[in-house]
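First comes the structure, then the notes that go with it.
One chain of protein is taken out of this complex; the other chains stay put.
Presenting chain A:
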Amino acid sequence: MSDNTGRSSIDAQAAIKLLFPDLSLLARLDQMSVAAGNRVKGTLAGKRRSSSLGGSQEFADYRPYAPGDDIRRLDWNVYGRTGRAYMRQFWDEQELTVNLLVDVSRSMSFGDEQENGKLRFALRLAACIGYASLTGEDRVTARLFGDNGLNKELEPLRGRSSLPQLFQFLGQAMPGPQAAGTTGASGDIADHRPAVLSLAEALDGVKGRPMRSGVTLLITDAMYETGIEEALLRLIAAGQKVVFIHVLSPEELNPSLSGELRLIDSELGSGKDVAIAYPLLAQYKQAVDQYREDLSRLCGERGAQYIFISSADSLTEVINRDLLQRGVLRSKT
């Protein structure tokens, strides 16, 4: 079986191998779940406290009886003491929707020959979060965006039984040795598909169901000229708690370039003639730092959480340091 990207589909077992080189991580992820920020609203009953009142066991408030109310919820003790009828109200418990938005644009997949490629890292990170969410009985959706040829959406999943489906979905996007010849990373620059320069556009390109409120984890390298703020606003307007995970490869943070080079943009195919010397590299690093700061401030202003991760870091470390400590994941116990 083969989809429109030309990538052969792989079975779940192979996908797990690709996504989790270290299976011990799964055991740790079993103990975690995605932090839900505020009370959530889902369609099905779940383990999350919903923002609406409902039929859970957790007491929320009293309210005066109104005709037509279910008298099973009447608080007879209060009525006995005071002679007035009060209704007991309880929180409704609903599922949390975790949206995984993974950027698969060419800039992300650039440098995938290396083990610490950004796309590889982003998919593994998404798999980890997805695993934690599904084992926590949350609703998980996954979307790949940024490349018209690769854009895909996975229908919402629930429960452990859906794990293979998620892994298969993510594993297919995984650049593997078997797909090296056909991936765009090392392909001919000339036959690039037109690149999307705006993040907002890239996200809109995935037409799917309207989003339910929940947690959105946006994993991207933020290599978009425009539309980052717009995209954030739209997600927040759709009732999402946005976590902006910014992934850059070590090559981008600390380029090992020198000499007179024609730098070719992997997305646009255009080149720049540059004579690279030490001062220019220093300027570049400064520019990268500045960009990270700009993004961090933008997220802060819009109420989104900004997390920067270098793709060279180990997943375990990232989960412990960045996701747990900064409250994206939380321990169930």
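Here is the rule we go by: contacts are C-beta pairs under 8 Å (C-beta built on N, C-alpha and C of every residue); 3 or more make two chains touch, one makes a residue touch a chain; residues count from 1.
One rule holds in what follows: contacts and distances are computed from a predicted model.
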{"item": "Protein that the absent chain corresponds to, by UniProt name, given \"Acetolactate synthase\", \"Extracellular solute-binding protein\", \"Lipoprotein\" or \"assimilatory sulfite reductase (NADPH)\"", "value": "\"Lipoprotein\""}
{"item": "Options A:Val78, A:Leu280 or A:Leu298, residue touching the unrepresented chain", "value": "A:Leu280"}
{"item": "Sites on chain A contacted by the missing partner chain, in the whole complex", "value": "106-108, 110-111, 118, 189, 221, 223-225, 249, 251-252, 255, 257-268, 270-275, 277, 279-280, 283-284, 287-288, 290-291"}
